[in-house]
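Removed from the display is one protein chain of the complex; every other protein chain stays in position.
In this document, chain identifiers A, B and C correspond to the written order of the chains, with residue numbering beginning at 1 in each.
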Amino acid sequence: MSARLRGYALFAGVAALFLVVAPLALPAFRLDELAKYLCFAIAALGIGLAWGQGGMLTLGQGVFFGLGGYAMGMYLKLHDAGGDLPDFMVWSGVDKLPALWKPFGNPVFALAAVVVVPVVIATLLGVLVFRQRVRGAYFAILTQALAAAFVILLVGQQGLTGGTNGLTNFYDFFGQDPEADSTQRTTYFVTAIVLGVLYLLARQLVKSRFGRLLVAVRDGEDRVRFLGYNPATVKTITFAISAGMAGIAGALFVPVVGIISPSLLDVVPSLELVVAVAIGGRYTLAGAVLGAVAMNYAKTSFSEQWADGWLYLEGALFIGVMTLAPRGAVGVYEQVRDAIARRRKPVPAPPTASEVPA
Amino acid sequence: MESLLNQLPVGLSIGAVLLLIALGLTFTFGQMGVINMAHGEFIMAGAYTAYMLQDWFHGQAVIVALPVAFVVAGTLGWILERAAIRHFYGRPLDTLLLTWGVSLVLQQAARDLFGAPNVQVTAPSWLSGRVELLGGNLPYARLFIMGLATACVVGIWAYMNRSRQGRRMRAVMQNRELAAVSGVATGRVDQLTFFIGSGLAGVAGVALTLIGPVGPSLGTYYIVDAFLVVVAGGLGQLRGAVIAALALGMLNSYGEFWTDASLAKVIVFVVIVGFLQVRPQGLFVLRSRALT
Amino acid sequence: MSALLEIRGLEVVFDGFRALGGVDLTVEQGELRFLIGPNGAGKTTLIDVVTGLTRPASGTVRFAGTELGGLREHKIVRLGIGRTFQTSVVFEELTVVENLDLAAGFRRPLPTLLRQRRGVSDTVAAALDTIGLGDLADRPAGVLSHGQRQWLEIGMLIAQKPRLLLLDEPVAGMSRDERDRTGELLTEIARDHTVVVVEHDMEFLRRYASQVTVLHEGKVLVEGDVATVQADPRVQEVYLGRTKKEAA
Partner (left out) sequence: MRKPFLRPLAAVLLLPVAMLTGCGGDSKDGSSGGGAGGNTVKVGILHSLSGTMSISEVTVKNSELMAIDEINAKGGVLGKKIQPVVEDGASDWPTFAQKAQKLIKKDKVATVFGGWTSASRKAMLPVFERNKALLWYPVQYEGLESSPYIFYTGATTNQQIVPALDYLKEKGKKRIYLVGSDYVFPRTANKIIKAYAKANGMTIVGEEYTPLGHTEYSTLVNKIGTAKPDAVFNTLNGDSNVAFFKQFKSAGFDAAKLPVMSVSIAEEEVKGIGVANVQGQLVAWNYYETTPGAVNDAFVKAFQAKYKGAVTSDPMEAGYNAVHLWAAAVQKAGTTDVAAVKKAAAGISLDTPEGKVTIDGENQHVYKTARIGVIQPDGLIKEVWSSGKPIKPDPYLKTYPWATGLS
């Protein structure tokens, strides 16, 4: 079908923009900033899946982002230390490598943990919470409290986690200097490709029967139960997938920015990510990605000019979007597109299923 | 042992603070299903009201501020309800994000109006004493907060159960459509409910000037705790909120006593998740046959 | 023929109010049973208990020899009991076919769920044919009229291939034409399914019912064929004495 072809063409175009045009046009440090936005976009993709498709408003994605980031950071720290204690442990008064850290010296283990740990924890939480039909606002508030509690826990265990400082000062990222321009280009490409692949996988999931089921759970969880499915399972799986995506995003964030710290995982950054998804358009995965990139870009460039004003703008943008365009930028685009199509064709066009086109 | 006993009034007073900040939410969240993230900033508005009134009332500003802050914060809430929230009924999660945007704007506005640093609100001199109790001492300021929380609870209970307006409010909460066809002006009830809920936040803000910082970030320190109280207590249940606030207060008090402040917060979270395993809808829940 | 559904001594209490006070009911394989009674008689509650939505205070529900007590809703569906709701709930964002496909799919193993739907399965096609919404197959369910939604719900029920169908007021709020259409649909379904219908509408009852159970104040008042039940003075009193309009 042509719509399908058009979708692929669009995807190819965007991919070319990110993989060819951007690297040529941008200096390395701007590319590095873009890579940071793409990391957030990966986490946003997970939110788009859990919230946009599954109706689970998760305000604690920072937790999973952090778990992935710390898994990666722990490996890099151990690698840099080369058998000694990581620097922050020395000044935190730890004299022996904690048992929790030991396996992270192995890169394979660490990379696996980036995905596995968030998925396992999300699954556990999901089983506990969804089985008891905690949902909607309750779920949102619980995940928010989870983020708050997680940050406090991380900060409090300074010898284990680096406290508020987090993990930083990495010298060697798989044989490369993380601050070198060439490394920044490489991590950019890796991040962009990972985002692309995860986007395609997520899109496949949305289009699959499971994706339809997920939308059904979002719109009528109780009804789904009477179709013979257990919504708790559907939600737990989705929540776990979105957690895994956040974990991958966090892991990529470490080489891109060179730090992982609790301030990234707290209530506000987690919320900001959800906000970005809402502004981009929560009901489509593309909207989630677009929102994360655009909002973070806007935040950086705005705070370069007008630091205090950013909060007003962010707040106002948000109030405006929620009130006037709850389907976000993508929703606005679709409305405009449909309006134009209707004007071109005097015959009333059939109302298209406006949800989830891509 | 002595200090163990002394943690009892401490727990009660923490509970009173939690209750005070959460009471408004039993209206806005409980009765109307609006997750008002700007609740914290309404608390802040109350605190700044006390600060502003100092110019005229000096040491007694806190007392004068109680009713004034109720009206100020209530009005802010009323404006919010009229301007935005009324378009959002039935979409509780969207209200969460909307009001978060509002809270950002209010925080920045406070920063621009009053400056980024904290300001000082002087407590009335007659609140500076303390009573000896169970081997420790309980400051009058804490007693005042407990008294205020009790007064608010009694007032709300009387309003909900004894006044015509309160009964209307409950009717709307239990069945909006039915109440509407029975001739209740649900829009008016919503406005009033939101006014009261937000106003209570203002009252809490005034009380908090006695024990905490008064600055643009004030609201952010309390908002998560406030929602946890309502979640644990059960939606819209005054009884639940009271018991949950006191229980969490005790848990905080003894949790911190035996471990430390950081771990106490983590313990509270774990206990709440555990508790929701047993009572997914909180302590008390209204039964409804509606299939959502 | 053996009993498909056996309810014994069922009691349900809501906050002190006895919604059901010891109900016994047996539904045979292949039967079309109507469940009637005035408001508050406990008809919907009865269905709620059977499908796991409400927990009984005491009593047993056995389905094809299996005790249902304590099972979660989706487990009961998997045993072969399907139901509709008074206010129809279909998934508005999904198309008619997707709704049906979802209903037909719960027996699918999880990995196959991850694949995209290609074409329309036989079960779904049959259900679509039965409810006569073929023209609207690829339209989102949100655009359907009230009656069409009810039919879609019934279609989803058929697609589930249950052994027992529980319909809760399927013609409430329908126009006369829609009622007739629904009646035909019901007759058709009843040919190869066991069906229990909760209904208010006496005219609909007279036209399509054979076996009727009358509930009143949480208890079974009368049971029998339509003529017997209609002739029963207690039924007349319950209906005429209380809600004259409905009996008219």
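Details
Note that contacts are C-beta pairs under 8 Å (C-beta built on N, C-alpha and C of every residue); 3 or more make two chains touch, one makes a residue touch a chain.
Remember, it's a predicted structure, so these values are computed and weren't measured experimentally.
The hidden chain, counted over the whole complex, makes contact with A, B. Within the set B:Q60, B:T75, B:N118 or B:T186, the residue that contacts the chain not displayed is B:N118. Here one chain is not drawn; of A:W51, A:F210, A:F239 or A:W310, the residue touching it is A:W310. Only one residue in the set A:M56, A:L264 or A:I319 touches the chain that does not appear here, and it is A:L264. Touching residues on subunit A toward the chain that is not drawn are 24-30, 32-33, 36, 90-93, 152, 155-156, 158, 163-166, 168-171, 177-180, 253, 257-259, 261, 263-264, 269, 300, 303-304, 307-308, 310-311. Within subunit B, the residues in touch with the undisplayed chain are 2-3, 6-7, 10, 13-14, 17, 111, 116-123, 127-128, 130, 136-137, 139-142, 210-215, 217, 220-222, 252-253, 256-257, 260-262, 265.
The rule we apply is simple: only the chains that are shown with their structure count from here on.
Ranking all chains by how far their C-alpha centres lie from the centre of subunit A, first place goes to C. Remark: the per-chain Cα centre closest to the mean position of all protein Cα atoms belongs to A.
Averaging C-alpha coordinates per chain places the centre of subunit B 45 Å away from that of subunit C. Put simply, the C-alpha centre of subunit A and that of subunit B have 32 angstrom between them.
Shared interface positions of subunit B, defined as residues touching 2 or more other chains, are 291. For subunit C, the set of residues touching two or more other chains reads 85, 89.
Residue ranges of subunit B in contact with subunit A, taken from their complex: 29, 33, 35, 84, 87-88, 91-94, 96-98, 100-105, 107-108, 111-112, 220, 224, 227-228, 231, 260, 262-263, 265-266, 268-270, 272-273, 276-277, 280, 291-292. Across the interface of their complex, subunit A is touched by residues 51, 72-74, 77-78, 82-83, 85, 89, 91-95, 98, 101-103, 105-108, 110, 112-117, 139-140, 143, 156, 160 of subunit C. Here subunit A touches subunit C in the complex through residues 204-205, 207-210, 212-213, 215-216, 219-220, 222-231, 350-351, 353, 355, going by the rule given at the top.
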